[in-house]
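All protein chains but one are shown at their positions in the complex.
Order as written gives the chain letters A and B; numbering starts at 1 within each chain.
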Amino acid sequence: MIKTIIILLLFISSILTGCVKTQILDDLHLDSAIGYDYVAKDLIQGTAVIPVYNPDKSISSETFTETSSLSKEFLIKIDTKSPKTVETGKLELVLFSSELAGHGIFDLVDNFQRDPNITTNLLLAVVDGEVREMLTTQFKNEDTGRYVSQIIEQNTNLGLLPKKNLHQFMFDYYSTGMDPFLPLLKLENDQVTVSGIALFDKDKFVDQIDFSDLFVFTVLSETSENGSYKVRTDTYVRNLGSKRKFLVRNIKTTPEITVNLQINGIIRQHSGKKIQQKKMYKKVEQQMEQDVKEQAEKMIKKFQTLKIDPLGFGEQVRSRTRNWDEKKWNDMYPTINVNVKVDVKITESGVFE
Amino acid sequence: MKKWFQKKNKESNESNESKESNESKESKESKESKESKESKESKESKESKESKENLSEIMSRLKKSSDFICYSNNHSLNPFYISYCKSLVNVEILHRDILALINDKPIRTYEELKGAILVEDIIITSEIDKIEKLILNGFVMIQLDEKDNMCALARAELQIGRNISIPEVEFSVIGPKESFVESLDSNLNLIRRRLPISDLQIKEVMVGTLTKTRVAVLYIEKIVDKENVNTVIQRINDIEFDQIIDSAYIAQMIADNQNSPFPQLLDTERPDRVAGVLAEGKVVILVNGSPHALIGPTTLIEFFSSFEDYFLSWHVASIFRIIRLFAVTFSIFSTPIYVAVVTYHYELIPKELMVTLVTSRSNVPFPPILEVIFLEMAIELLREAGARLPTKIGQTIGIVGGIVIGTAAVEAALVSNVLLIIVALAALASFTTPVYKMNNTIRLIRFPFLLFAQLWGLVGLVLCFCFLLVHLIRLTSLGRPFLEPIYPLRWADLKDAFIRLPFSSQSKRPILLRTKEPNRFNKKQAKEKKDIDE
Partner (left out) sequence: MPTAIKERFLVSPFLVFFLVNSIQIGIGVLGFQRYIAKSAGYDAWIAVLAFGFIVNLLIWMIYNIMKKGNGDITVIHRDLFGKWIGGLFSLFFVVYLLFFTITVLRTFIEVIQVWMFPEIKVWAFSLVFLILTYYVVSGGFRTVTGMSFLGVVLPLYLLLTLWFPLEFANFRNLLPILDHSLKELAISTKDTALSYLGFETLFMFYPFIKQPEKSQKWAHFGALFTTLIYLVLTIVSFGYYSEKQLAGTVWATLSIWKIVEMPFVERFEYIGIATYVLVILPNICLSIWSSSRGVKQLFGVKQHTALIVLLVIIFVVNCLLTNRTSVDMLNTNVSHIGFYIIVLYIPFLFIISQIHHKVRKKG
């Protein structure tokens, strides 16, 4: 009997004093997006977007902007202005202005990686222009952070953008034979659009890929299952599934890389002369193969001159070499030969002939 | 008194604990017999003290009660004295079968008396205790000589009781519609009719110093493990209590762990279920005056299997069982999870759900735990009130209270409507448990979970779950593990646990019961594989 009482007392004491800090859902301001602008060296301007859920089920967003030297400091400064504690546990999106990205973003991103509170599914993107402007824009009946991240998600699902979240960015950043890249957004007429891909040299934004090259880049960088490509002026081809294969020759001396690209597609729209179906297929296939090859090779040449490797050629060579020497590879990279072989297969052209 | 009783029972529990192994049986049996000997001795000593009383003393004590009737016919030729308890005796039998037959005949001895009376149950005795007991059980005492202790007792019991009706607690749409009543003999009749075999044995014990309740232990001799029967009888004999009103008293007093919120004996009001489990090799306890039979040893899973499961096709029955188990899990965990997530782990909530949750809670002034306790209390109130009121009013109260209070509380922003849905569903889910006692337990154990969820969120929840698991692992029913077939894991017994496989694969009786005859039927004979078109 005494034993039970002792145990009960111990229990109650630990329950009474053992409480931890509560984070009750409706007493929090849940940050949905954060954006960073460049102010001066070691000084950044942060903008946090907080969705406000109104009792009538409509959503609007509130933004806080602060200038500080550390990203954590910026969040604390926001707390001083906010009626509820700002929590980053539901952060979905982090945007960097292109100017800031040019100075390197590792320190900022590293912060998110360290914080156990933040999801690794966090979307990162670079904004062409000022981030603050984009985040303070109110988009219809929607929270701005959610709105922008949905645009990125939607385009990723469509196959226009390669998938990139915090984890993948860090994966690319840390892997020896690869450089990261992020989607590039732009605010045009109060509307957010995906304008291309931001290419990084380690953590510094160096160049971009325009929207017109997006399809080729996506197909080159991952096994893609969607996306559309415009062949010349008259045909739209929808990608049903693309595969890429790397072939590396002469590993010991000067490697020579061949990228075999296989694209299966259907014709979405064809406004050219009406010709026989088989012939049309052949023609479109040939034209597309030629165009994609040209675009791809041009793109890769550009990467080589910039000494960046977003497609992971280094990774391909590393995984095929014993005792890989990273430095030697970096020196050699701009000079190696990269060939692209494209194989397009058209399987359908709709239900009416 | 009560304390002493508990202590004694605990002792007996210890000796009865973990009857798992057959090997250690012998030592235990000897222990048991020793104990029972002791208890017998004590009883004998008591009896001898009482038997010093004279019959006339008992008669004078009985005569104080106004329903006791004692008269003699003053026939000089044939004098006899009749005494009986008016409230217990069927006057028709008394007049037709006893008085009418002996009034005119010259009767000199008790043997002649026995021959003269048409009643089949006539006892001639001079044991004072027995006489008193029988008179108080509706026997008519006939004496030829008032001064002598010798007398004849004829059964003329007045049987008043409910007619057999349909089961109310364990109602089933299909299947038999008979349920037990308060009379032990009618109940035994219901079971005997279903199992007309000589192997069905009934052992009767008298318990309760005041109530002298008849308790019957039923089992099928050639199937049951004798150890289970011994345990049951032993524990019932050990009960020291003044009154046994219902089988629930017995259930609590012979439970392995009396501090557990879980019922350790299954109770049922269906004779078909009793017949079914007897055939499996279980032991059944019936108590006079109680329409509920007790079944043991039982397992946790059995509480969630309705006997109707055996009337439906096995696929349907299996799905129903899984739904029931899911419902139980839901009703225990849903509100604690709500508390844990909303209080601590907002990160877990999917983005799409966020809007619904935040807006529903945005005007609620209380922390989630208070909100939940408020609603749970409201539901418990409705339940309690509904159970105490007459059926028709109860229903109305339930509906009115539920709808009115629920809507009003949400509109007044005292609770969030998401929570209202969760609590209502949880309450609904807890009603799917077929056994009412388990249903109550589930109502109870939700509260510690809420407490732990408030303390440490999900970690606290799992900690509490661990306490529950350990408790269930440690729990036994008549010395058999309560969590079987999950732990100890017995594949063969899983055939009738979470799902119910078809009867063709139910060839073996549960291993848990260690039955003498493990097979229900010969599987090989029943199932011969045939080729196509053969």
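To be clear about the criterion, a residue touches a chain if its C-beta (ideal position, glycine included) is under 8 Å from a C-beta of that chain, and two chains touch if they have at least 3 such contacts.
Everything quoted here is computed from the prediction, not taken from an experiment.
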Looking at the whole complex, which visible chains does the left-out chain touch?
A, B
Selected from B:I202, B:L325, B:I373 or B:L458 as touching the chain missing from the view
B:L458
Touch with the omitted chain, as defined above, among A:T176, A:Q191, A:N250 or A:Q277:
A:T176
Candidate in contact with the missing chain, chosen from B:F326, B:F431 or B:Y487:
B:Y487
Touching the absent chain in the whole complex: find that residue among B:P106, B:P350 or B:P365.
B:P350
Tell me which residue among A:L10, A:V52, A:I76 or A:L247 touches the hidden chain in the full complex.
A:L10
Residues on chain A that touch the omitted chain in the whole complex?
7, 10-11, 14-15, 17-18, 20-21, 89, 116, 119-121, 167-168, 170-176, 315-316, 319-324
Can you list where chain B touches the absent chain?
18, 20-21, 23-24, 344-345, 347-351, 353, 456-459, 461-463, 465-467, 469-471, 473-474, 483, 486-489
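Keep this in mind: only the chains that are shown with their structure count from here on.
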Go ahead and note the Å separation of the Cα centroids belonging to chain A and chain B.
65
Touch list for chain B against partner chain A, complex
342-347, 349, 351, 354-355, 357-359, 361-364, 367-368, 451, 455-457
Sort out for me which residues of chain A touch chain B in the complex.
15, 18-20, 22-26, 28, 30, 53-55, 57, 59, 87, 89-90, 92, 117, 119, 146
